[in-house]
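Notes follow once the structure below has been shown.
Then we have subunit A:
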Amino acid sequence: MNRLLWVEDLSGHIDTPKGRLHILNGVSFCVHENECFGIIGESGSGKTMTALSVLRYAERLGFQIDAGAIVFEGEDVLGFNKRRLLHYNGGRVAVIPQDPMTSLDPLFTAESQLVETLRTHKKLTVKQAKAQAYAIAEKMRIAPEKLKCYPFQLSGGMLQRIVGAAAIACHPKMIIADEPTTALDVTVQLQYLKLLRDIQDEYGAAIVFISHDMHAVSMICDRIAVMYAGRIVECASKNGLLRNPRHPYTRALIRSANLSGEVRGKYDTIDGVPPDPLAKPVGCSFADRCPHSMPRCFAETPPKTTRDDHEVCCWACQKDESKT
Partner candidate 1 sequence: MTNAVALKVKSVLDALRHVPKIPFAVVILFVLNGIFAPLITPCDPEQTALSDKFLPPFFMPGGSVAHLLGTDRLGMDVLSRVMYGGRISLFIAFLAIVAGGLLGSLLGVLAGYYGRKTDKVIMSLSDASLAFPSILLALLLSISIGSGAAAAIISISFLMWSKYTRTIKTEVVTLKRKNFVTASKLMGASDFFVIKRHILPNVGNVIIVMVSIEVGMAILSESALSFLGLSVSPPTPSWGQMISDGNKYFLKAWWISVFPAIATAVTVLAFILLGEWMKKSLGARDE
Partner candidate 2 sequence: MKYAVKKLVQSAVILFFVSIVIFLAVRASGDPLQSLLDPRASDAQRAALSAKLGLDKPLIVQYGIFVFDALRGDLGNSHSSGRPVLEIIGEKLPGTVVLSIMALLIAILFTLLLGTLAAVKKNRAADRIVAVLSALGQSFPVFFVGIIAVQLLGVKLRIFPISGADTPLHYVLPGVLLGLCVSSSMALVLRNNLLAELESDHVKFARLRGLNERSVLFRHALRNSFSTVLSLSAFIFANLITGSIVIESVFAWPGIGELSYQAIMKRDFPLVQGIVLIFAILIVSLSLLTDILHAALDPRIRLGKEEMQ
C-alpha cells in the first residue's frame, strides 16, 4: 500500500501568557491509502493539534512548528502556498468536525452549504452542484427534504451526516474525523461508524479517526496509534495492538476501557496525571506513571523501535526484546 500521509518528527508549541506550551514533541506516523487509521489519546495529548497541523490550520491558532515534516502524496504540506492550500483543504483532505451543531452556518440551508463546497473545488453550475449534493446526501442516508432545512431545524445525528457529506463531496483522498462520535448518542454512534466505513469502501478514501474512545476506535480502524503527551508511543494494526499491547500506557488504556466487557468491582484508572505542557519534556513523558520505569526512562527519550510492523517507544519494551 502506498503511503498517503507521512508525518515525521513533528514538534511544535504555542506561546501563551502563562508560558510556552509544548504540545507536540516529535510525532511520527504514516497513513496508507484506503486505510482507517486511528489515533487515540486522552485530552491534551496533542491529537487534535496534530490533525490541525496536517491541515495547516494550527498556525491560525498560534501554533508554531519547530521541527518535522508533513508529506502528503509525496508533496511537502508545510511548503504549500495559499493557492495550493485552498485546494488541499476540502479538496484533497477533508475534515469531519467534532461538534456538528455549530459547524454549519446558521443562516444558510444545508443544501446551499454543500453546493458551496462543491463549487469551490470543481467547476460546476449551480444546477450540477445541486444534483451532486443530492447524490452525496443519498449516500450518507440523508433524506432529500432535510437538505432544504436550516441547521437549527436538524438533529445532531442528521447534522453529523450533513457535515460528513460536505467532507466527502469533493472526493478527498483522506478524511480526518476529529472525535466524530463524541456529540452523538450511543445508539447513533454505531450506525455512524458503520456509515463511515461504507463511505470509505465506496470512495476509497483514507480515514484518520481521532478519538479518546477506545471502543469506537477498535470498531472500525485498521491500524491504531496511541498518543501521549505529544508523542506517538505505540502504533500497530488493530489486532496487534489490542491483543499484544507493548507500551505500558497502551496496556493501561485497554484495561480501563474494558473492551472485553468483564464485570469488575472497580473502575480501572491510571494513577497520576499527564505532564504539564509548560515544562519541556525530558525523557519518556509517561515515566512518572509507569509501573516499569527505570532511571533511563527519565533521562533519555526512548526512540521508536519496530518489530513485525508494530512500533513502540519504550525502554522497558526494548529491554524485554533483548531478552527474548
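Definition applied: a contact is a pair of C-beta atoms (placed from the backbone, for glycine too) under 8 Å apart; a residue touches a chain by one contact, two chains touch by 3 or more; residues count from 1.
Quick note on selection: all candidates are chains of the complex that A comes from, given by their letters.
Since the model is a prediction, treat every value here as computed from it, not as a measurement.
Student: Subunit A in this complex: which of 1 or 2 touches it?
Tutor: 2
Student: Once bound in the complex, which stretches of subunit A touch candidate 2?
Tutor: Touching candidate 2 from subunit A are residues 55, 57, 60, 86-91, 94-95, 97, 99, 102-107, 116-117, 120-121, 149-150, 152-155, 158, 163, 166, 170.
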